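Heads up: the structure comes next, in C-alpha cells.
Not every chain is included here, but those present sit where they belong.
Lettered A and B in written order, each chain numbered from 1.
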C-alpha cells in the first residue's frame, strides 16, 4: 500500500485538507494518507522544508510527499515531481526543493499533464494529487513530466564557517519553544576538533559552553544545548515550554532567523 | 472499504473525537475514517455546512458523513440519516441539512433505533456512530429509521437578486483570511450577462471591477476577486494571510455575515 503524505499551510479548520484527501481516495483508494503538518506558517517555504526534511526519512522508501505550500499559479513556476533518497516529492518549483535537500535532488521532472479547470485556485488538489496518485500507483514520472536538470535555488540553511567559528541561525521554533538551529553535529565536530567553545545566541549571561546528551542532562528550568534526533544543534529549557514555565524562545527572546554562533578557542589553546 | 467522515466543533484536544473513532472501529473495523474538520466554531451550523458542502463532493459516492455539530438532545429534534447525491449524512435535524443542499435532500429518514444510556450527553458517539456504521456496512436507512418528507429549513446561503444587482454576504472566512461569499458563478453570469460591474464590500476604495482567474493574477499584496474551486465568488489578497502581511478579512475589516454586493451597469449602457 503506497503512502502519500501531506505538508501544507492550509490549516485544519477549512475544507481544503479534506478536499485533498477526498480527491486522493477517489483517484487511488488504496493510498495510505498521513498528515505531516498543516500548520506551517502561511507561505513559509522555510518552515515547510524544515518540518518535512525532519519527518520524511522516517517513512518507507517509495513514499510520495505532497507539498501544499506556495503551490503557485503564476504560469511561470513549474509544478514538479522530484525523486530524492528513494522518496518522491510533488510541489511547485518555488525554491522549496533546494531547501529540502541542501542542493539539487537526484531527479526532477516538470509536470506536463493536462490540467483541470480549477487549476488556477487550488493546484494542490487539482494538480499535485493527480501526480501523486500516478506515482503512488507505480507510474513513472516520465509519463506525466519531462526531466529537468535543475530546480530553483532558495537561500538555504547552511551556516557560515571559518576556522574559529560557526555562524548559524534559529531555523525553526517548535511548539515547546525549543530552538532548532542550522548547525549540524558533523560540522561542529569538523570545525571544533574537540576545542573548548562558547555558544552565543542572546545576552552574554545565556552563553552555553557544554554540549549535553539531551534535555534531562540539566535540572528542570535550566538551559541546555545538544544535538537532537536530527543531528542539529538545539537550544532548549528542560521541561520549559511556552505557557508552562517558559520555553527557550520566550526566555531568550529569540525568533526564527535570529543568529546563533559558536566560537571555538584559538588552536594554540586547544 | 466504506468511508466515514467526521465534521464537528469538538476540537482535537479533548477525548471526544478519539472516543468517536474508537467507537467506529469497534463497531465496524473496516471503516476508513477521514476528518473533515473538528474546528468548526462552537454550535455553528453555517460553518459546518459550508465546510462539508465544499469537501464532500470530492469523496466517492457511498461515503457516510457524520455531522457532530448541535447534535441536540432536547427530545424535539430528530436524529436523521439523509441521502443526497449518492452520499449519506448523519446528524440532527437542526436545520443543517437545508444549508448543506440548498433545499430538501433526496431522501431523509428519522432514526428510530434504540438508544444507549449516554444518549443525552454524547449523541455523536452513541447515536450517530451506530447509524453511520450501519450504513457503511451496507445496511439500508429503512432498517434504522422511518422516511420523512421534509427536513427543517434554516435561512440559507442564497443571495438576493434583482435585474441590476446581486446582494450576498461573506459566508466563511478561511484560515488565510480569504473571504468566501455566497455568490455562485452561474448566478453572476445569468444576472450580469457580460455587463460591467462593481463589487462592493467595504470602503469605496476597495471596490473591485474585474474577475480574475486566481490569486496570482495580481501582484502579491493586491486584492483579487475570482470564482474559486467551488465556483463561488472569493475576495482575497494574493499571498496575504492573517499574521503574514494581512489577509483580506483583516485588511478589509470584514467578518462572516458581512454584506458583499455586485452592481451591474444599467442595461442601456451594456
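Things to note:
Going forward, contacts are C-beta pairs under 8 Å (C-beta built on N, C-alpha and C of every residue); 3 or more make two chains touch, one makes a residue touch a chain.
No experiment lies behind these values; they were computed from the predicted model shown.
This structure file shows 2 copies of a single chain, while the whole complex it describes contains 3 copies.
In this text, only the chains that are shown with their structure count from here on.
Relative orientation of subunit A with respect to subunit B corresponds to a rotation of 120°, obtained by superposing CA atoms and rounded to a multiple of 5.
If you average the Cα atoms of subunit A and of subunit B, the two centres end up 33 Å apart. Residues 1, 3, 5, 12, 32, 34-40, 50-52, 54-60, 172, 174-176, 213-216, 226, 228-229, 234, 239, 241-244 of subunit B are the ones that touch subunit A when the two sit in their complex. Subunit A contributes residues 9-16, 18-23, 25-26, 29, 41-44, 72-75, 118, 120-122, 125-126 to its touches with subunit B in the complex.
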